[in-house]
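Only one protein chain is missing from this complex, and each of the others stays in its spot.
== chain A ==
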């Protein structure tokens, strides 16, 4: 009952009380290694320019993060533009607000009122208003080049019917009753730009830093934005400057760190991270759920054997998840339970962990007449560990009597031909940290091509109910939907891997920015 009560409380805005009941697991997302949280005692140290390396794009890189999907795009955007808010299970509303003071929801769950903090300005001194917030949320939907993540709010909120009541109040009607709208708006990636921003280097910014120098494909130099007002730390940002570097290769990022050319290297491969953990000159931190990426495989229901639920269950039971965590990630990863979004408040962590049971898998395959079935698992090095986990999984399948083979595509090709990808019998993929139920609606429900044949209007309805109601009803529907997915779904999600960052010991306060998969520096210090 505890987790159910927790989710109920979350939605009624009483999570602080719930965390004490539900235990520490819920709070793991709040920090990732004490070394990178803010120093205590004498107060944060001011000054210094922190240098950090991320995966970036090439010479075509722009300052428009709506169209740029690299880690550097996101980190730079969060340094330049203030966030609406971040997910924070320990906060009263389940989110920690940025430029917002509160988000109020009406009784029918059909309108969200966003109230802005007073006195906020852009770096050019102009006031930050509700019109800027509305433009920042709605404009990506009008640009076909925008990334799906930025177009998603338009499928949840009716921006055409939005009302700017005054400079500090924005009312957003929903397209359908919605209980988790705060979680949708405050995921850390919705940022406030000045209305009609052209993303040129001279554009006024609302975030902790402003742009000093931008070299597309190489990096950027940012300086402290004196006009920035941090909601919790009056003196922040503490750094004088921030130098963000683009290094697409994980080994090059690690080399820049060990060679003293940067102070922080983001998203390291498991092997590199393990090497650096043994070097006392550096601190290695890994994110905890919910800031983790799921490595999963999806069975295509258009292929005959996978239409039998016994075969799907057998494929799930065949996965030796602990071995994957140990041998690919040297223990620095989380075992998955075939559901996405662990760590988020709407994730059904009350569902029992699926065991590794090759004997039962073999028996189920025999019963289904699928013993010795042939299947090819297609994967690619789209994120560190993806190919290695797929390799182990193929071995697991062979061990239960499946004639499984692995096809590894070159980097960048797995999703390049999406119609072809959607026809694969068994396809690898990965998820980014997103709450479980919105993620279902975005990429799995309503016959989405990414679902590879999953078509269950009853589950779609349960998810819609969970998101469109509050309290017990919402929690029950969310749990029922995920229970069905767990039992009958076509996803095998054996491992959730962290985003691993290494830095010199003098770096602190990065984890305090939340949204840990893409480090923020509004409260970072350097000594």
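A few notes on this one:
Basically, contacts are C-beta pairs under 8 Å (C-beta built on N, C-alpha and C of every residue); 3 or more make two chains touch, one makes a residue touch a chain; residues count from 1.
One rule holds for everything that comes next: contacts and distances are computed from a predicted model.
Entry comment: the absent subunit's protein name, as recorded by UniProt, is "Peptide/nickel transport system permease protein", drawn from "Peptide/nickel transport system permease protein", "Phenylacetic acid degradation protein", "Sulfur carrier protein" or "Heme exporter protein C". If you put the hidden chain back, the residue from A:44, A:140, A:219 or A:519 that touches it is A:219. Mapped onto chain A, the interface with the missing chain covers residues 57-62, 64, 67-68, 144-145, 147-148, 213, 215-221, 243, 245, 247-249, 251-252, 255-256, 258-259, 261, 409, 411-413, 415-418, 420-421, 442-443, 448, 450.
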